[in-house]
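Just one protein chain is left out here, and the rest sit where they should.
A, B and C label the chains in the order they appear, each numbered from 1.
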């Protein structure tokens, strides 16, 4: 009987997981999606509890409690730390998969009949994926958190890629050997684990901190595939389904990011992107026009349509609240304010949307790049807040530029452009931005939060009447 | 080994079937979709041939040859006969499913262990679905083909629905009994088959000929579900997958049709819709304005934007070629011609699109209802060719009308309307159409093909210069 | 009630033959997933192509051919073989006519400017 109950629970859970992702297609139904996910996960867990032979309730209770103890605080992180948190979670996911695989392997040593070629292969895949996700994600989290002893910039050395790939191949070679001699060659297993752990670290070292978001989504899909492999090991369809959903989602997100950056996976993974950063930042000669908050405020007051282009800088400066106030001041004056959202503005997909949503800006004001660009020529003022690469016209014409071909928000087409940043330093791509030297652009130097704050003050002063 | 080859073939086939439907999302890739479908089917068949124990190659060859003999001519039917052809195919599909189920049931009588409750249940489902689809589709085809001895109009008698449902329930009751006593109660099996066959006929009798398209797509999904059941019987995933794809497609198409007619399934299946037809046709008093082809041709020549609304009448009259010539004449004069396509114009979904495509009209001129309606007020002339219900304004305001709430093409909003039909008779819904009495509407009475032909002659005469 | 007893019944049988209960539940999962895919894919089929879609799915539903071949092909009493052969012929008819007519219709759809496809 319990068999059928469990299968039924898993079946419903699978459907709910699918619906959960499906409902994310619209902010209106998104929270229902989360509910569906929670329900599915609960069903999956309760179903599993029905398994005959589950006895160590103490251990389970303890582990679950521990999970809550770590999990709840982990969900309080500030939004800017979301990428790190995600990375850490992937690490946990990978660890879990790896450990389960390891446990199964050693359990089945006593009943070799269970270790079919198919299963052994699955175990090997699960363990390699799991453990490389574990260390890889930890490294990624470290780089994003800018931990001291983890170098931000890509670290490269001769034959790096060759040796990394070699390592992975070696691990799989051992795996294949195990497939044929799962018992007599069991000593290979720890070696595989070690290789996977090492590969995870080495994979990340040559990748620049700013490429981490892409890497994280890739690790996301690895974590998913690890779950799939676990499903193959345990003959569990629910694991396969949820894992596959996860894997494809991670894959698609990273593809979206690569496209929006006009870069290939190989380039992200092995390109050691972002080494040049320092050099580029230095070579600086031409001068840009500056503007004072007073002047900028007046310009904004005179405009009838304003487009705000937020970028990573707004996230770093935590300026979203001030931006909201600015939005209110301008709309109060019947000025039409829209936000131009570049798919890879910030450091993770949809980064800007969450920040602005946090600041209570209605999401129908957040316009996607392709929809806003046609309006740019009719726009009076574009206000760039801590964005750089995503508004760099070089992407359109300068074949030499590393971001050539990356679709951008065409701030340069607007009648006038105000840009808030702390210096003339380049952004993530490490290249200078001619937009800031155009004679229609005025720079407002300073921390985004402070500058926007000044603008708001100016406007409030100006509109004492209201 | 063969086991794995077969499974591999089936796996690839499943993927190809999915892609086949996926590629139908765009006319550009649609033919690739067909290729994928053919490839998948070929793989499935070849894979099955690998089954150990397939010996009667003679029988197989014969049956396959016969299939080609019937199938190839069946694919030459004129486009107007497509609904009938589809119905006939569903009949074949249902028959095949039913026969396989029957064969399996009697084969397993010798090895009762094989007749698990699960399988017996699946067999019963397969046989009932299969055979009711068989007779039901034949009836539907007959009604569409307007075969003499099958009454077009819904035939009703007291307690009809009750008795029909009762019949179905009885069949299932026998099925449940079989589940528990698959061998000792085997004599119930022929009874189930008979009941299913009878139900198929009785299901269609009360449904009007014009509702057949909806019924056909429903039967389509039944055929799919029968294949799914067969999959459960034979432990064959490919059958389950292809069947499920088919089932959901049929379901969605019938839902689309019901929505576009603003009717419910129950209303279609048990509503005995279309009885009123005769009555309504009679009650006719008001007179409509007539127009001659000459006059109409002049009106068209003066227009700058013309929208053509084709309907079932164009299909019946096979007027699409003439319409194409009209289109050419008008565009020659730099008049912008668009076609307004109602989702249920004609007698099957997408009917008009195929006819006009057959007449070589580029598909970017075929505009969906929702996209064309906003343009109507700016339209100089709307030319309605054999359409009626889909342009009946009563759907908007007359709560009493049977089509109230059905979305329509708002021909009445255009500056001027020309309507081609043979008489003032009503259309499928059997209700009169006030559009034809509006003072902005001019009727062109006659067979669509003839009238449009006249229009073309007029225009060619007028534009001898070209 | 029937369902429940079904479930109860099956595991008992499980041992008796090849396909254990696990196998039959796999089929349920496959059914669930395939249905999700079907709904997702078909809702995105271009409205232009609903008629060809009908005949395409019609051809696809002829997948019953797989079952028919097994029945007709294996060494069974002649009556059974005959049933199988009829089923096979019927399915083949659908496959052939279904794909042919779908392609015939699709060939008619002409992109602006583009020549009609043969």
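Here, contacts are C-beta pairs under 8 Å (C-beta built on N, C-alpha and C of every residue); 3 or more make two chains touch, one makes a residue touch a chain.
Quick caveat: nothing in here was measured; it's all calculated off a predicted structure.
For the chain omitted from this view, which of the shown chains does it touch?
Contacts of the unshown chain, counting the full complex: A, B, C.
Out of A:79, A:299 or A:376, point to the residue that touches the absent chain in the complete complex.
A:79
Quick one: say which of A:357, A:376, A:416 or A:450 touches the chain that got left out.
In the full complex, the listed residue that touches the missing chain is A:357.
Any idea which of A:5, A:176, A:194 or A:302 touches the chain not displayed?
Considering the complete complex, A:176 is the one touching the chain left out.
With respect to the chain omitted from the figure, which of B:7, B:146 or B:371 is a touching residue?
B:7
Check each of A:348, A:385 or A:420 against the chain that is not shown and name the one that touches it.
A:348
For a quick check of understanding: of C:30, C:54 or C:106, which residue touches the chain that isn't displayed?
Residue touching the absent chain, from the options given: C:30.
If the missing chain were put back, which residues of chain C would it touch?
Contacting residues on chain C, toward the hidden partner: 18-20, 22-23, 26-27, 29-30, 33-34, 36-37, 40-41.
If the missing chain were put back, which residues of chain A would it touch?
17-18, 20-22, 24-28, 30-31, 33-34, 37-38, 40-41, 44-45, 48-49, 51, 53-57, 59-60, 62-64, 66-68, 70-72, 74-75, 77, 79, 82, 85-86, 89-90, 92-93, 95-97, 99-100, 102-104, 106-107, 113-114, 116-118, 121, 176, 179-180, 216-217, 220, 223-224, 226-228, 230-253, 256, 341, 343, 348-351, 353-354, 357-358, 360-366, 368
Considering the whole complex, not just the chains shown, which residues of chain B touch the missing one?
Chain B touches the missing chain through residues 1, 3-4, 7, 11, 14-15, 18, 235, 237, 241.
Note that in this section only the chains that are shown with their structure count from here on.
So how do the chains connect up here, line, ring, star, complete, or something else (other)?
It is a line, because the chains touch in a row without closing up.
Would you mind checking which chain's C-alpha centre is most distant from the centre of chain B?
The chain lying farthest from chain B is A.
Distance from the CA centroid of chain A to that of chain B, rounded to the nearest Å?
Taking the mean C-alpha position of each chain, the two centres sit 46 Å apart.
For chain B, give me the residues that contact two or more of the other chains.
none
Using the touch rule from the top of the page, what residues of chain C touch 2 or more other chains?
Only 10, 21, 26 qualify.
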